[in-house]
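What you see is the complex with one protein chain gone and the rest in place.
Entry: subunit A
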């Protein structure tokens, strides 16, 4: 038995060491390496509760092991009948009051931060000219992609959220079909996108994303939403305020941009005939049926999770269901994409054209 216990302790030690050795996850994804004020406060809460709870676990374990070691039958004697103790009022009071105190200590910062994180009053503040002062992003979660609309700037994009550092960014969250949940682990906790109401919260981005491994923070859908829930990723580009303003300006400059049905370029022509009815190529406008592709060439991933190259884009266009089962680019019966089967030549040209759509290059 003791041998077994030692083994167990050794194992937990190993587990703890492994955790230390592997660090705390990746800085573009881990809640343990936050790059924003909200995430940092949440990490502080995590550390505070972990410390208190570790003390609890240690105290319980010590008493428990002590009792176990001292009072084993082999030590006490085979035929000893222990005193049948009924209980102890003093002890009951002690182990009722101490946990209450610990929980009260925890609940103070909990209640304060709960209210703080829910404070979105600044969303409605306006300057002297009546313009909103805070940056707001309308997030719409759709089966299996994300739409990001900037109502005050009049621009819209998809799959890659672009935000400035150093200020609170407010979010209006909504789902278009089924419930999803909007989560950027390395920046702050999540909030659900419900189908019937608008949820509001804010995040802050302290660090520019360009130095990260892929140059972006990873965003996740955290609520089961169908077969491709695991693949409903998005990316976040955090830019310096100047770079963000420049990005907004170049997005605005794409106003009115369309693909020409009679274009010489086969890619643009194919796009105009098969894709344009759902996918806009102008960053100015309202929500679309499919993701806005104005800045597709600047993106980090195809479909949110595939490596960003023409091969993957072609494979995606050929058969989107192979990559994201249940996605709405397929006909209801799942036989072929809603735009029908394109020839290889058309797909090649189309991929080149879509890759060329960019506002940053």
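The rule is short, and it goes like this: a residue touches a chain if its C-beta (ideal position, glycine included) is under 8 Å from a C-beta of that chain, and two chains touch if they have at least 3 such contacts; residues count from 1.
One rule holds for everything that comes next: contacts and distances are computed from a predicted model.
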**Message:** Suppose you had to identify the omitted chain by its UniProt name; would it be "Cytochrome c oxidase subunit 1", "ABC transporter ATP-binding protein", "NADH-ubiquinone oxidoreductase chain E" or "Acyl carrier protein"?
**Reply:** "Cytochrome c oxidase subunit 1"
**Prompt:** Looking at A:114, A:152 or A:356, which makes contact with the chain not pictured?
**Reply:** A:114
**Message:** For the chain not shown, which residue from A:103, A:122 or A:289 touches it across the whole complex?
**Reply:** A:103
**Request:** Using the touch definition up top, pick the residue from A:37, A:167, A:192 or A:348 that touches the left-out chain.
**Result:** A:192
**Item:** Contact set of subunit A toward the excluded chain (per top definition)
**Value:** 1, 4, 7-8, 11-12, 15, 18-19, 22-26, 29-32, 39, 41-42, 45-46, 49-50, 53, 56-57, 60-61, 63-64, 67-68, 70-73, 76-77, 80-88, 91-92, 95-96, 99-100, 103, 106-107, 110-111, 113-118, 173, 175, 177-179, 181, 183, 185-186, 188-192, 194-197, 199-200, 213, 218, 220-231, 305, 325-326
